[in-house]
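For this view, one protein chain was removed and the others were kept in their places.
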Amino acid sequence: MKFPSPVSVEWMAGLIGARPVGNLNSSITGINEIHRVEEGDIVFVDHPKYYNTCIQSAATCIIINAETEFPPHKTLLVTEQPFEAYLTIVRHFRPYEPAVKAISDSASIGEGARLSPGVVIGHHVQIGKNCVLHPNVTILDHSVIGDNVVIQAGTVIGSDAFYYNTKKNREVWYKRMESCGRVVIEDDVEIGAGCTIDRGVTNDTVIGKGTRIDNMVHIGHDTIIGKNCLLAAQVGIAGGVEIGNGVTLWGQVGISKTLTIGDNATILAQSGVPASLEGGKTYFGSPTEDASVKKREIVWIKRIPELWKKVMEK
Amino acid sequence: MKFPSPVSVEWMAGLIGARPVGNLNSSITGINEIHRVEEGDIVFVDHPKYYNTCIQSAATCIIINAETEFPPHKTLLVTEQPFEAYLTIVRHFRPYEPAVKAISDSASIGEGARLSPGVVIGHHVQIGKNCVLHPNVTILDHSVIGDNVVIQAGTVIGSDAFYYNTKKNREVWYKRMESCGRVVIEDDVEIGAGCTIDRGVTNDTVIGKGTRIDNMVHIGHDTIIGKNCLLAAQVGIAGGVEIGNGVTLWGQVGISKTLTIGDNATILAQSGVPASLEGGKTYFGSPTEDASVKKREIVWIKRIPELWKKVMEK
Partner (left out) sequence: MKFPSPVSVEWMAGLIGARPVGNLNSSITGINEIHRVEEGDIVFVDHPKYYNTCIQSAATCIIINAETEFPPHKTLLVTEQPFEAYLTIVRHFRPYEPAVKAISDSASIGEGARLSPGVVIGHHVQIGKNCVLHPNVTILDHSVIGDNVVIQAGTVIGSDAFYYNTKKNREVWYKRMESCGRVVIEDDVEIGAGCTIDRGVTNDTVIGKGTRIDNMVHIGHDTIIGKNCLLAAQVGIAGGVEIGNGVTLWGQVGISKTLTIGDNATILAQSGVPASLEGGKTYFGSPTEDASVKKREIVWIKRIPELWKKVMEK
């Protein structure tokens, strides 16, 4: 999330009650979590294991729970509770606005859009021209929907990320990183019934132009899907994944978090993807392999009894 | 879809701007896509690879993008854009009717039916006697629901088919074949929460009498499910599948498109079905096999290290 206008180190230190160290003149322009950080951003880190990744990232300012070595042009904001500081910033810039009516007055709806009964549209949502939202669709706060987008009944766009700060030595192990990111759906996208697309934690979840999504597809936070992709029913894609253009995922495929899938890859039904995949190829299996390799393996397994017999006979 | 009344070749040629060739006296009674075509139907074809299938089918009239050989009793309607002609016909006979209230005035609701808050019922829907529709259920246009049907909360009946005309040389690769088919749910069916059942493209998606469907089951367009079937949670069935009577599908099973599953087949949990299956047997695996064969394979895999050792010792 970019802030409406840049803020000073001093102002930020005051907001979160932290001690500034290093470059006190930098200008903080937004907040991001570490996978998506850009220059100008503030990030947080609360475990020494990740100190270096954060300090070496593009971030301008790092909320941290202990002073440590860092390049002199960067800024540390030292506080005992970096995660709580993150929440304070998110809540300041994205305060909770209760939903009081089915279609928020702050939403903008393009010409020719057709909204069916039961549709709920949150605050600051933008919907393009000639969209069709079928009954009981929910579009949550800050989502951006392009032109000519069709969303079938019961689908949820912009639910909160499933993304937690984990500490197993406290009573509640998992504390939600509150989302301040968005869902952005480009022009000419069609989304099936009963789908859920989570908004980014601090950035955007994006569905590229012309992509078609079947029913009951789940797409995690901060995932970016290219143009002209085809996602069959019950596909599940975890958070932070990047999928190229022209990718086809058949039914019930699952993709683990923060992976990359190259342009024009095809992944056959029920495959489970534990690692990034090159484009232009066809994959199958759980865990996935090149489809021709996997199919040969299936044949080899059937030959084990024959092999056993040969060995016994020798 | 059958038309309200038969139309002449001349009338149809005028509607879609096509040149009629062959039998000019035939009567066109409906439109269907090639998998479900009957005598009297009009179909479309836009790729020479499929010309012959369409011309040899039961169709009375074929919308085609080039003149080709055909039996003299048939009719060709020649036009550069057969797919667009198909859309023109669908939109003529099934014009979009915006949903303006939660329960359409054109819906008919049987005696004793209980409709909960949040239920949306589209145009021309028929609902039988003593049905229970739980909250936030959506029943879309033209669906037909029998007597004593129970539908748990959040389920969507009659969403549009995930079925596209594909051309990868244009900006948007996938153009939706607009659905003019229906969902037909027979008497005494029970459907769980969060399910999605797509309507047929040009024909009916059917759920047979007495069938029980658990939560989050997806059923594709034009799929026909028999009587007294049991579908456990998160099953996904693609389009154009035919499932017999008394079939049991356990949780998370996936079935690929246009397959046939015989009466009283049982498919164990998480199986993936890539080819048609005979009735009366039990199947397992992804891809599925006879369950006993698959279980033996699992045992054989565990014996590979022993086999390796034997070979090394010889």
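Labels A and B are assigned to the chains in the order they are written; within every chain, residues are numbered from 1.
What we mean here is this: a residue touches a chain if its C-beta (ideal position, glycine included) is under 8 Å from a C-beta of that chain, and two chains touch if they have at least 3 such contacts.
Every value quoted in this text rests on a predicted model; they were computed, and no experiment measured them.
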Full-complex contact with the absent chain, from A:68, A:81 or A:159:
A:159
Looking at B:24, B:100 or B:301, which residue reaches the missing chain?
B:301
Among listed residues B:20, B:82, B:192 or B:262, the absent chain is touched only by B:192
So which bits of chain B touch the chain we can't see?
114, 116-118, 134-136, 150, 152-154, 188, 190, 192-194, 209-210, 212, 214-216, 228, 230, 232-234, 246, 251-252, 269-270, 286, 298, 301-302, 304-305, 307-308, 311, 314
Can you list where chain A touches the absent chain?
98-102, 118, 120, 122, 136, 138, 140, 154-156, 159-160, 162, 164, 168, 171-174, 176, 194-196, 198, 216, 218, 220, 234, 236, 238, 252, 254, 256, 270, 272, 274, 286-287, 297, 300-301, 303-304, 307, 310-311, 314
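Throughout what follows, only the chains that are shown with their structure count from here on.
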What is the distance in Å between the mean C-alpha positions of chain A and chain B?
32
